[in-house]
Structures are given as structure tokens and as C-alpha cells.
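Removed: one protein chain of the complex. Kept in place: all other protein chains.
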Amino acid sequence: MTVILELEHVVKRFGGLVATNDMSFEVAKGESVGLIGPNGAGKTTIFSLIMGEHKADSGSIRLHGEELTKLATHKRIRRGVARTYQVPRPFADMDVLANIEVGLMPDSIMAMIFTAPADEEARAIARSVGLNDADLHRDPAELSMGDLRKLELARTLATKPEVMLLDEVFAGLTAGEIEQISGLLNEKRQEGMTYVIVSHDLRSLEPLIDRAIAMTQGTFVCQGDYATVMSDEAVRMAYLGH
Amino acid sequence: MSTQITWKHLALWALFLGGMALLPMLVGKGTLRTIIFANYLAIFAMSWDVLSGRTGYISFGHPFLIGIGAYTTAILSYRFDVPVGISIPVAVIVTMAAGTLFFLPALRIKGTYFALVTLAFMELMYQLVQVIRPDLTGGTRGISGVQTLTRGAVNGYYLSLALMGVIAISLWAMMKTRLGTALSAIGMNEEAVEGSGLNTTKLKLFAFMVGAGVAGIGGAFYVHYLGSIAPRALFDINFLFTIIVAALIGGASTIIGPMAGAFFLTFLLEYLRPFLPGAERYFIYGSIALILYMYEPKGLYEILRKARERLTGANA
Partner (left out) sequence: MSQILIQGLLLSGLYALIAIGFTLIFSVGRVLNLAYGAYLMLGGYAYFWVVQTMHMPKLLGILVAIGVGVLAGLLKHRLIVKPLKSDPVAVEIATLILAVVIQAGVVLVFNDSAKIMHPIVNGVWRVGGATVTYNILTATIASWVILIGLYYFVRKTHVGRAISAVSMDVKGAAISGINPDRINMITWGLSGALGAIAGVFFASYTQLSPSMWVAPLIIAVAVVIVGGIGSIIGTLIVAHIIGFMEIISTTLVAAELRGVFTMLLIIVVLVMMPKGLFGRGEL
């Protein structure tokens, strides 16, 4: 088992609030980990810290053993980690295809000017997440929540990540859409994708993950397989208050 | 978004510029001078649009950049007898350097605050120009007798048309590429662009440099067309207003929009002249601009596009 993502003693404060309190965990290559905890537990903050949208106050975040904490967000993406957001915010005035194409762009001004858009590749990614060809030239505003999540996944996949951090992928979806997205994630998992997933929908989350990490108030509680974590005294305390 | 450049596009450009080139045979000198102003205004509006229309970093200090270009070449050529062939390129480079200065706040702040910093830059420049080294800047009165590049309205017109044409086509071609898409994407959701693995700092800096470069070219040639320069005419909210409104009224984030806006504006002001001889024209003009902006913040371009969509029923 090779470790791909490691957090070590990561601390983040917002003013007086400790959002992340000495968090440490590891994720192995090809593993799927669920990050669970009540509202405000600091799950999304962990994602922001891994992506560099917020800077950790102390501690270490490593991908393939390489320290990420000093890198800008776009560099972390290039190292192979990407995230989705609870509320999808696509590029509103671009059609679906152009949205995906942004993820495929080279990070060089010259290359951006002199290379043609990778429409074919974008189309292939769109198909792989189950977007219809007919939707490719629509504006994001016309899409259903399910298709917006798919677009979000497609945009993220376009950056060719090895680790994907998925934030509330099932929020606002119908049962049918949840099934679709789950199937899709499972498919990518067979191909070797590593996931860290945050979801309130534990029933949909359970079959997708190998292991769960529970946290509350920014602090690590316990980890293990889903059933073990859910029967843990401290987890029940944090979730249910008894 | 990034549709390919086709012969149809090139033919339209050729038609447009060709038509413009015939104008001196059709209209009088007075109208021609008006169009010269419209051409320069179009350059300024396009420059504003590269910087603000695309990336969404609204600049309220654009006259600052134009002024730097104009003053640099005016001072070099008038006070130090530097040939125009050198002073103009130097002015453009200095303006681009100033564009970098402009860029620094954009690293930390955006939205309304960025707009305010740029406004402060402009006001700062207005006051500094009058008091720091008035022997060079000419103080409040500015500099007159700057060398002009052309004689007569017709030549001035062709020079301004050539400049506008070259700038418009270059920017248009550049914005047709993935770079243009990426810059517009920053305006829509900067975090997502960074999250797509693109260095937004680099992209913004590039947009600022290009915007500043164009402002510098426009400012420098404009001062060599007018032959004079004064701080109140340049670093002025009315001038800023004219530039922004030209870009917005036509349609931000396009090339044709700021050009169309500049022409619309110039002619509106010109045709109001007989009825309202003074600055009151700005009342009508500003009201039209305000109503249009309230109705469709993306400008005439978007209104026409929507109308066409409705007429053809197609979802272009």
C-alpha cells in the first residue's frame, strides 16, 4: 500500500476559532475515504487546506511525499489533486464544452495562444461522466442539479487528478441522479482513482468508501471501516449528542 | 466560446476597415475630426475592456495609464527633443510598467475595493502632475506645442484608423484563442480557474500588461495628434466615465462592443451639440447610458444577440 496523500499535525485558525486542530491522516493510492462529522466539523476546511485555498497555520500536507503547503493552488492541481465544491459554480457565460476545456488548458500564455482548444478531449470527458452531446453547447444555467454535478466532475477530471476531493457530491440530487453519480465514481475507482469524500448522505456514501475518518470541531475522532466508526462512542456523541 | 477564425471573419474586418478608409471622401473635415476622437476612444475602451471587461477587475483609474503614456512621450519629445520614434515606444513601456503597479493591489483585493484603489491612483496622479516637477509637466496648464505626427484631418484620420484597426484585430485574434477564454473565465469565477491548474496571477498580469500597453499606445499617439496635454482633461472622472461607458454600452468582453460604444457615444455627443451646446449633453448621454446599463449590463451587443436569438428562434 503506497501512501499518496498525508496530513500531519495540520492546524488552521480563523481568528479565535480553531477550524482544524492537529489533524493527521493518510490516504493510500486507489483508496476511497469518507470524511464524516457533523455540520461545522471542519471537513470542507480540510479540503481548502489541501488545495491551498486557505493556508495552514502549521503542519504538513504531502502528496506523493512532496510538501504541498508552500505551493499555490494551481501548482497543487498540477501535482495531481483536485476538488469539487458543495455548490457547483461553473463559468456561467460559457457553454458546457468550454467549461470543461478550461481544465484542459496548458498553463503557459504562449501555449494558450498558439494551441487549438482540445474540444475532442473535452467531449470525451463529458461523455465519460454521462453528459449528453446535446447538452455540450448549453449554458450551465440550463442544466439540472445532477448535470451540474456531472459538469463539476468533468471539469475536475479534465485536470487529470490522481486524488479527488469530493465535497457533498450528492447534495440536491434525486435518487436516480445519486445512483448515476455513484456508478460513475465507482467506475473511475476501478480505474485507480483515489477519493476523499465528504457527504451528509451516509447511506449513499457507505458503499463508495473503504474507510471512514470521523472528525468533530476540527479534531480527529476515530477511523476505521464504516461500521466501526459509526458505532464508536465519540462519533455517536458528536452526531447525536448521546 | 473559442470558435475558429474563418474567412468570413476576415472578410467582415476588411469590409469594415475598407469602408472606414473611404470616409474622408464622403464627409467633411469637422466630422472627420469627430471620428478621429471616436477612433482613439475606441482604443481606450478596448484597452479598458482587456483589463476590466474580461477579468472583472474594474479599473476606475484608466486615465492614469493613458496619462502616463501621454505625459511620457510629451515630456521626452517636447522637453528633451527625443525623436518621436523613440519617445513613443518608451512611453508604451513606461505605461506597461505602470500597469504592473496597478496590478499589485489586484493580488490582494478585488471588486469594489480594487476599483477604488485605481480611482485613488488617478486622483493621486492628477495632483502629483501639478506639483511635482512642474518644469517638466507644465503643472496645471500642461504642455502645448507637442510635436504632431500628421498634418491635416485626413492624415490624422488615417493614422488613428490604422492604429485602431491593428489594435482591434490583434486583440480580437488573441481573445479568440484559449487565452481569451481563460481571461473571461477569471471574470466569471477566478477560484475555479486557479482550481483548473492555471496560474491566475500570471494571466491577470498579462491582461494588465496588454491593457496598459494599449492604453499607452493610445495615449501617446493621441497627445501627438492633439499637440497638447493638460491634467484636467486627462485625469478626470468625466473622461473615465466616457471610456467605461463606451465599453459597457457597446458590450464588455467583446471587441466590437467597445468600438461600437465609442462611435455611438461620439456621435450622440456630436448630434446633441446643436441642441445643447454645453456640457449638458452629458445629461442626455449619461441618462441613456444609465438606462441601457440598468436594462442590460452587458450592453448593446447582448441586446442585439438576444434579439437575433428571439427572431431566429435558434439557440446560438
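When the chains are written out, they are named A and B in that same order, and each has its own residue count from 1.
Here is the rule we go by: a residue touches a chain if its C-beta (ideal position, glycine included) is under 8 Å from a C-beta of that chain, and two chains touch if they have at least 3 such contacts.
Remember, it's a predicted structure, so these values are computed and weren't measured experimentally.
Novice: Among the chains in view, which touch the chain not shown?
Specialist: Output: missing chain touches B.
Novice: From the listed residues B:Leu198, B:Ala212, B:Ile229 or B:Ile244, report the one that touches the chain absent from this view.
Specialist: B:Ile244
Novice: Would you mind spotting which of B:Phe37, B:Tyr78, B:Phe121 or B:Phe206 touches the chain that isn't drawn?
Specialist: Residue touching the chain left out of view: B:Phe121.
Novice: Mind listing the chain B residues that contact the chain we can't see here?
Specialist: Residue positions of chain B that touch the missing chain: 56, 58, 60, 104-105, 108-109, 111-113, 115-117, 119-121, 123-124, 127-128, 130-131, 237-238, 241, 244-245, 248, 276, 278-283, 285-287, 289-290, 293-294, 297.
Rule of thumb we're sticking to: only the chains that are shown with their structure count from here on.
Novice: In their complex, what parts of chain B are in touch with chain A?
Specialist: 1-2, 4, 174, 177-179, 181-182, 184-185, 188-189, 191-203, 206, 253, 315
Novice: Could you list, by residue number, the parts of chain A that touch chain B in their complex?
Specialist: My answer: residues 51, 53, 72-74, 77-78, 82-83, 89-95, 98, 101-103, 105, 107, 109, 112-117, 137-138, 155, 158-159.
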